[in-house]
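Take a look at the structure set out below.
Every protein chain but one is kept in place in this view of the complex.
Order of writing sets the labels: A and B. Residues in every chain begin at 1.
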Amino acid sequence: MVAESHAAHLSQFMKDVIADTPGGQKVVHCLQCGSCGGSCPNGSEMDFTPRAVFAMIAADRRDAVLQANTMWQCVSCYLCTARCPQEIPITEIMYALKRMAIREGKAGGSDAPALAKTFTDFVDRYGRSFEFGIATRYLLFNKPLSMLKMGGAGMSMFAKGRLALTPTKIRQVKQLQAIIDKARELSNED
Amino acid sequence: MKYAYYPGCSLESGSAAYDMSVRAVIEQLGFGLDELDDWNCCGATEYFSQNELVATSVIARNLALVDDQHDQLVAPCAACFLNLKKTDKLMAEQPKIRAKVDQALAAGGLRYQPGRVHVRHLLDVLYTDIGEEAIRAKVVQPLTGLRVAPYYGCQIVRPLNGFDNPEYPMKLDEMFTWLGAEVVDYPVKAHCCGGHMTQISEEHAFELIRRLLQSAADYRADLILCMCPMCQLNMDMYQGRVNNFFNTKFKLPIVYFTQMLGVALGIDMKKLGFGKELVAAEPVIRAKLEGQMAAATK
Partner (left out) sequence: MAEKIGVYVCHCGSNIAGKVDVEDIAKWAGENLDDVAVSRDYKFMCSSLGQQMIEEDIKKEKLTRVVVGACSPHLHEKTFRRACSNAGMNPYLMDLTNIREHCSWVHKDRAQATEKARALISAAVQRVKYQEPLEPMFVDVNPATLVIGGGIAGLQAALELADAGYHVYLVERMPSIGGHMAQFDKTFPTLDCSACILTPKMSEAGQHENITLLTYAELEEVSGSVGSFKVKIRQKARCVDYDACTGCGICVEKCPRKVLDTEFEAGMGNRKAIYMPFPQAVPRVPVIDQDSCIWFERQKCRACEKLCPTDAIKFDQQDELIDIEVGNIIIATGWKPFDSKKIPQYGYGRLANVYTSMEFERLCNAAGPTNGKIVMRDGKTVPKSIAIVHCVGSRDDRHNPYCSGVCCMASLKFGHLVLEKTDAEVYSFYIDMRTNQKNYEEFYQRLLGEGMRFVRGKVSEVTDAARMPTEQGKLIVQCEDTLIGRQQRYPVDMVILMGALEPQEDARELGLKCGISCSMDGWYTERHPKLDPVATMTDGVFVAGTCQGPKDIPASVAQGAAAAARVAGMITKGRVMIEPIVATINEQACSGCKICNNMCPYNAIEFLEDPGVSRVITALCKGCGTCVAACPAGVITGAHFNNKQIFSEIEGILWDALQPADDSSPQAEPVPASAS
């Protein structure tokens, strides 16, 4: 663990990542072993493997990392985290990088932020989600062509009663919204 | 110990079969599971990608809703399980986050003391709390001759599970040996199903799904058992498109482990939600268990 007194020597980007990730201080212990990059089911699709990303964070290559697709290719399977010999919370760092990229407006290259937004908008409104509806809505607005490809399977799902058209609404939506509003407000504070 | 039940959004619609079979099995085993009143979405992976504090607060509402009568919260969905558990842990270990979550919850008139509720996955509860003896005692239709491939996926066994090996889990394997099934020990049982990769990079998602189907098929599985709505969706709904894309001929039914547990306990297949999967499971099951099944229903 980095003693707080040593944190001053880290790159600014590293400091920010640590500040935004619970347990993130461990990242300074990365051995560059590549267990994470070798394990990731989506490693082959990433611009930079997680390992390379950690080297770039240390080297303060902020834009190159935040504009990369790496974290957007992460599906939170936690395989890297389970295997990292230094017990670095890699998946949580991927979440932090997603948040930073959105916050700094650098996530342009990926559809994933839009998908995430569609999803949480629904939850904000209804308190529950309905994943297929969300997927459809997302595709409709963002990738109309792929809707056509879905065709058959989508229809069968509908026929089997597995495709809801509206989400259920919880009773105390107001309460949930109050909580969300407060949390948003608090997170803007720092 | 009293158990509250958090079905999660998927079980309301897309994965109704999971919900139906969970309820049927729990009833048959004579076990109490009370649905959490007015629960809200766990946020899947999406809130954490945007705002950690909102994510934690939204999820913490569910923990706060668990009343004093209950101390266990059981989730069947992998993502819900992980998110609920992670939130409890974050609140317990990160005082800065906890202070803010407390404020957010207070805005809704709620409060939650981290550690009060034990978040459990359904498999853990069935395996550990109900246990081998009780389950074996209720088996009326042994799954003899059926080759099942247990699929654990990722988020249940990693990273916070504490009840099974994160790399090579065995609990579901063991449970199905209690039921008399032939359990297929194949290497990808805890590999990734691709999660929402289908919406990010479809072709790559197909490849991830193909690897799972291929390995199960190589090991001559009759069907795959899963315990997460996302896994079921990916391997079932996309199986046809995977076949088209790779020119393969997989025809592997993907069923929830509770559905097959239900069959072994002698519950009517209709009550277990069979028929909702796109790759039909019933014919395969009937073919394998034939003779035996007829005998059991009499």
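The definition used in the following text is that a contact is a pair of C-beta atoms (placed from the backbone, for glycine too) under 8 Å apart; a residue touches a chain by one contact, two chains touch by 3 or more.
Being a predicted model, the structure only gives us computed values, none of them experimental.
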Residue among A:M14, A:C40, A:M71 or A:M94 touching the omitted chain: A:C40
Option touching the unshown chain, where A:F13, A:F48, A:Y78 or A:Y95 are the choices: A:F48
Selected from B:N51, B:N83, B:Q141 or B:S215 as touching the chain missing from the view: B:S215
Residue ranges of subunit B at the interface with the undisplayed chain: 165, 167-168, 185-188, 211, 214-215, 218
Those residues of subunit A which, in the complete complex, touch the missing chain: 3, 5, 31-40, 43-44, 48-49, 51-52, 83, 85-87
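Everything that follows uses one rule, which is that only the chains that are shown with their structure count from here on.
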Centroid spacing, where centroids are CA-atom means, of subunit A and subunit B in whole angstrom: 22
Residues of subunit A that touch subunit B when the two form their complex: 20, 22-23, 41-42, 44-45, 72-73, 75-79, 81-83, 91, 95-96, 98-99, 102, 110-113, 115-117, 119-120, 123, 127-132, 135, 138-139, 146, 149, 152-153, 156-157, 160-164, 167-168, 170-172, 175-176, 178-184, 186-187
Subunit B residues touching subunit A - in the complex, by the definition given at the top: 9-10, 12-16, 38-41, 43-54, 56-58, 61, 90, 93-94, 97, 100-101, 103-110, 153-155, 158-159, 166-167, 191-192, 194-197, 199-202, 204, 208, 229, 233, 237-238, 240-241, 275-276, 278
